[in-house]
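What you see is part of a larger complex, with each chain still in position.
Order as written gives the chain letters A and B; numbering starts at 1 within each chain.
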């Protein structure tokens, strides 16, 4: 987990969105997920604030992980950029799927649970490589962009 | 769609669960799904009430469909049996993924959205065959059972 809209919460004292703990454990419980998953919070930030050092940290964790299948939850604004950084790291033999949400999980109308189910499924069956999973689809890291007008992802 | 817990609603006049319309369109909207999906309600029943004739109807629809990838939403109690019927129909070249929910989508705590994201993802990448997708996992139709004590699916 790296944060992103997925994990934003509403601060009722300031009226702003902020990060506290990740919602992933609760989401996995709600999905009755029985995969053998290890959760790791690398950071908890808005992806617009993610700089090269932060991106390098995500890559480092992915490289050092002993897992062959990794899902990265990430803000959608720079998810494609982080996908590129992961691909550049040439983590052969690993399948990495990045996913995010357009609406915080804490909101009733969030797409987060759908995307999480999708990413966890793609990561089990796609060949090694780096992918973005959004909108029920999966894209190669270098063949996708976020359409900021529609808030959806599309092939390029 | 064939019904199942996925689509059950609470009848506030009788206090019982019942079926009205499917929730799939709303679920796909919530998931911001951009797949090219054709929705078809074959029936809307509790899978415990699904008999051989009903099962044959599901098989018939799957056979007559021109789609190569089919997700069947289904009650979990007899989902494995219907998976078997679909497999017996030898629909070569089709990938069919059955999924369900343990809690109705209309309940806040439903696993439905997670399972739908999962099933729609598996169906795009798994080779032709009949599968059950539950709990973030996928199983071959003849290698799975529902554990009625835990309400989860497990490999056999």
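To be clear about the criterion, contacts are C-beta pairs under 8 Å (C-beta built on N, C-alpha and C of every residue); 3 or more make two chains touch, one makes a residue touch a chain.
It should be emphasised that the depicted structure is a prediction, and the values quoted were computed from it without experimental measurement.
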**OP:** Of the identical chains, 2 are shown; go ahead and state how many the full complex includes.
**Re:** 4
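Assume only the chains that are shown with their structure count from here on.
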**OP:** List the centre-to-centre spacing of chain A and chain B in whole Å, with centres computed as mean CA coordinates.
**Re:** 26
Subject >> Of chain B, residues touching chain A in the complex >> reply: 27-28, 30-35, 102, 108-111, 113-122, 124-126, 133-138, 151-154
